[in-house]
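Note that one protein chain is taken out, while the other chains of the complex remain in position.
For reference, chains read A, B and C in written order, and residue numbers begin at 1 within each chain.
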Amino acid sequence: MNKPLDVAVLPGSLRKDAYSRKTANALKALAPPTLALDIVEIGQLPLYNDDLDTSTPPAAWVDFRQRIAQADAFLFITPEYNRSVPAALKNALDVASRPYGHNVWAQKPGAIISVSPSAMAAFGANHHLRQSMVFLDIFVMQQPEAYLGNIGEAFDQTGTLTSERTRAFLQRFIQSFADWTTNFCKD
Amino acid sequence: MNKPLDVAVLPGSLRKDAYSRKTANALKALAPPTLALDIVEIGQLPLYNDDLDTSTPPAAWVDFRQRIAQADAFLFITPEYNRSVPAALKNALDVASRPYGHNVWAQKPGAIISVSPSAMAAFGANHHLRQSMVFLDIFVMQQPEAYLGNIGEAFDQTGTLTSERTRAFLQRFIQSFADWTTNFCKD
Amino acid sequence: MNKPLDVAVLPGSLRKDAYSRKTANALKALAPPTLALDIVEIGQLPLYNDDLDTSTPPAAWVDFRQRIAQADAFLFITPEYNRSVPAALKNALDVASRPYGHNVWAQKPGAIISVSPSAMAAFGANHHLRQSMVFLDIFVMQQPEAYLGNIGEAFDQTGTLTSERTRAFLQRFIQSFADWTTNFCKD
Partner (left out) sequence: MNKPLDVAVLPGSLRKDAYSRKTANALKALAPPTLALDIVEIGQLPLYNDDLDTSTPPAAWVDFRQRIAQADAFLFITPEYNRSVPAALKNALDVASRPYGHNVWAQKPGAIISVSPSAMAAFGANHHLRQSMVFLDIFVMQQPEAYLGNIGEAFDQTGTLTSERTRAFLQRFIQSFADWTTNFCKD
């Protein structure tokens, strides 16, 4: 049997009780054995600044870049801040795309889930992320799109996913993603 | 004579020699006397995290929010990172839009200039910014749009604007912005 | 008393029973006396083609351009087709923006309502429209944004608006739009 794919999961909110983090945890339980999901932290990364990107860049950048370089695939779980991507998540994208010629996101499959307490499900963040991924050369899954609106109703107080509808959707989503990765992650 | 409008100018790159900063400096010299341009720093702001937004938020957030609340108008000068807004600039937008009910950008006029060493002039960053400004309720000037491509050729080694074409455009742009503000900043 | 503003209302769907059309009709009943709303048809316009834009362009284009040139302000009510603006509405924008130098949308206030049977309320169409309006130089109202999701539940079989919540929102929206126009439509 093959080794499972190393899937780096990036929740876009830094809040400890963020819905993006709860969704990430729920996905870990639902993923098929061909995928190994690992939540990767992004809150410790200094804001990208070319002047710091010397031969000795910030240690947090170095570690993050290594982690991303190692991964086989990516799952982005994003809330929406001001109709776009949270700065913390955009910063993670920027950090691991530099310096020029060292974009470690490139040529790997990815997928996006947007989550929001509102009905509109962070559509704006979802598609702004997609625009960046064209340049980053991440092979983003098209369907099923994943818009989790009214997300506050899907989890109980302890952070457990209690919505059967959301669970069923995420199950289908993560299986579709496993299928999608097989287009690119050849033996 | 009226007091000039207090215009907060936000360069989107943290690099010391950034073109967005050089452009900001050039604009200061070209602005009519009705506008007082002041460059506001954004690199010191911790990444937005709701958990830190308590009754005693980070001092850098408090200062920045006060500065933005005080301003009459905004000029955003943005490069493009990965076909979208640099994280540092998105973070500044997020910080001064929170906590909920305390969006200090609201109901004031603004304008966007996108700058890039490439010919495409950071179009993607320009329009992603505009999407956020709908929610932030900043009255963004529509025309003239400002796309400064091949920006590397507009300045000399000392950071002085040497392109006559760019100077003429920026002169016209800042005068149009002064006119635009009069729609909203009544006596 | 001043003459009311002539507001051209453009529903984005050509379907006879379209929700965008029902919403347009509901708005007519809710508008304050300072605004005169008039529904303008777009389905008869041939697809824009520069080769037809001679000294004798299609009659439907000529009539539509005259109608738009006459209007003081615009209300766009758009559904979403394939995560963007319906072709019929984009075509109307294109037709009245040409030939170069004869953009009859320019320098007038406008507002956007997006409507959808789904919860996500045609967010994608709403913001793609906004991007075009930058170039068209329409002064689009920022707040309140108008996303009418689950629109099928707001009207009864006869096309009458029965949702009190939607009615209250549209009432507030059209009043805000009347206020917005006063920034630009001076005596």
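A few notes on this one:
Methods note: contacts are C-beta pairs under 8 Å (C-beta built on N, C-alpha and C of every residue); 3 or more make two chains touch, one makes a residue touch a chain.
Just so it is clear, the structure is predicted and the values come from calculations on it, not from any experiment.
Only one of B:Y19, B:Y48 or B:Y147 touches the chain withheld from this view, namely B:Y147. Checked against the hidden chain, the listed residues C:A69, C:A87 or C:A119 yield one contact partner: C:A87.
In the full complex, subunit A touches the omitted chain through residues 106, 127, 130-131, 133-140, 142-143, 145, 183-184. What subunit B contributes to its contact with the hidden chain is residues 83, 119-121, 123-124, 127, 147, 149-150. For subunit C, the residues in touch with the chain missing from this view are 13-16, 43, 45, 47-51, 81-88, 90-91, 93-94, 97, 124, 128, 131-132, 134-136.
We adopt the following convention: only the chains that are shown with their structure count from here on.
Each chain gets a centre from the mean of its Cα atoms; for subunit A and subunit C, those two points are 37 Å apart.
In this assembly, the C-alpha centroid of subunit B lies 30 Å from the C-alpha centroid of subunit C.
Counting partners per residue, subunit C has 127 as the residues that reach two or more other chains.
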